[in-house]
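The complex appears here without one of its protein chains, the remainder shown in place.
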Amino acid sequence: MATIHYFASIREKLGLSAEQVELPSQVDTVSALVELLIKQHEKDDKEFNSSWGDVLNNTAVLVAVNQTVAKFSSSIKDSDEIAFFPPVTGG
Amino acid sequence: MATIHYFASIREKLGLSAEQVELPSQVDTVSALVELLIKQHEKDDKEFNSSWGDVLNNTAVLVAVNQTVAKFSSSIKDSDEIAFFPPVTGG
Amino acid sequence: MRSLKISIQEQDFSIEDECTAMRAQHKDIGALATFTGLVREMDDESSAEQEVSSLYVEHYPGMTEKNLEEIAEQANQQWPLLDITIIHRIGELKVSEQIVFVGVSSMHREAAFAACTFIMDFLKTKAAFWKKSNNSDNAGHWVEAKESDSDVSEKWAEAKQKR
Partner (left out) sequence: MRSLKISIQEQDFSIEDECTAMRAQHKDIGALATFTGLVREMDDESSAEQEVSSLYVEHYPGMTEKNLEEIAEQANQQWPLLDITIIHRIGELKVSEQIVFVGVSSMHREAAFAACTFIMDFLKTKAAFWKKSNNSDNAGHWVEAKESDSDVSEKWAEAKQKR
């Protein structure tokens, strides 16, 4: 099981802060995971007003794999912690 | 009467922190004042181990006229406050 | 670097306590530079009518701490530093409240100033924090990132070449 986190505006738009997802063997990159997440959630939440595709495929979305900033082309495996978030604004 | 101040290492070497000096009319620059001070003090303090000439004619000595940094060529008048000091080392 | 304190916390902090802790029992500190960030009534995106009433700060537990440790380590590799303290508050913060504190001690002021500025620049662009600004009319918006990551990295890379 991979743990997926959503932060800040991404979390608010999706209405979800974290979930556990079983990764099929062909889902071995962040991009493939995004496709999987969109497919799963758009099926479940047809009435939810923000579309998962619009939120996660936005070019401003950043990703971290195991708490290190990664790319959408980065490899992932089923035990990883993957997080999606907007550009940081601390300080 | 002009008021003359000496600070820090200059004060210590001369053994004097301030004095009042009557400026003759021809003593109208800092340089002329320095000459006057050397003449007056070397007469008084023959036994004092630091020579006034050595101390005041040192190129590292800075001067302020009425609390503003000045040059040895700057004009002075009898009511002025003149100070001699080494480069500053605060902070 | 002799010691590094990183704290992500809801409660407020005391600048004096942090400075006192950094100075305690050390006789080699010549310079202590600090930065404190505060919640301003006006943010850059709000008009005069939309005063900020509070900020909400969210972070990524675990990753944020790693980000700050890395930033402190990068500062430590560039300047001769003694102690570094980084505190960032999370949760709901009102106008005038303290958000962030960075304290850096060194033998000399140049290193302390440079490292403190560097840490703040990278904290703002590399550490996993997000701020939401709540206006007086209760309309909240997530603060937009101003500086791009590359801008701040390039600025310090250039400064490094000149040293």
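The chains carry the letters A, B and C, assigned in the order they are written, with residues numbered from 1 in each.
We adopt the following convention: a contact is a pair of C-beta atoms (placed from the backbone, for glycine too) under 8 Å apart; a residue touches a chain by one contact, two chains touch by 3 or more.
This is a predicted model, so every value here is computed, not measured.
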So which shown chains sit in contact with the chain we cannot see? B, C
Which of C:M1, C:A21, C:M107 or C:A145 contacts the chain that the document leaves out: C:M107
In the whole complex, of C:S7, C:T34, C:N134 or C:S153, the residue touching the missing chain would be C:T34
Residues of chain C touching the missing chain are 14-17, 19, 23, 26-42, 95-96, 107, 109, 112-113, 116-117, 120
Contact set of chain B toward the excluded chain (per top definition): 5, 7-9, 11-12, 64, 67-68, 83, 85-91
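By definition in this document, only the chains that are shown with their structure count from here on.
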Pick one for the touching-chains graph, please: line, ring, star, complete, other. other
Mind naming the chain pair that shares the most C-beta pairs in contact? A-C
The distance between the C-alpha centres of chain A and chain B, rounded to whole Å, is 76
Can you work out the whole-Å distance between the CA centroids of chain A and chain C? 28
Chain centre separation in whole Å, for chain C relative to chain B (CA means): 50
Two or more partner chains touched - positions in chain C: none
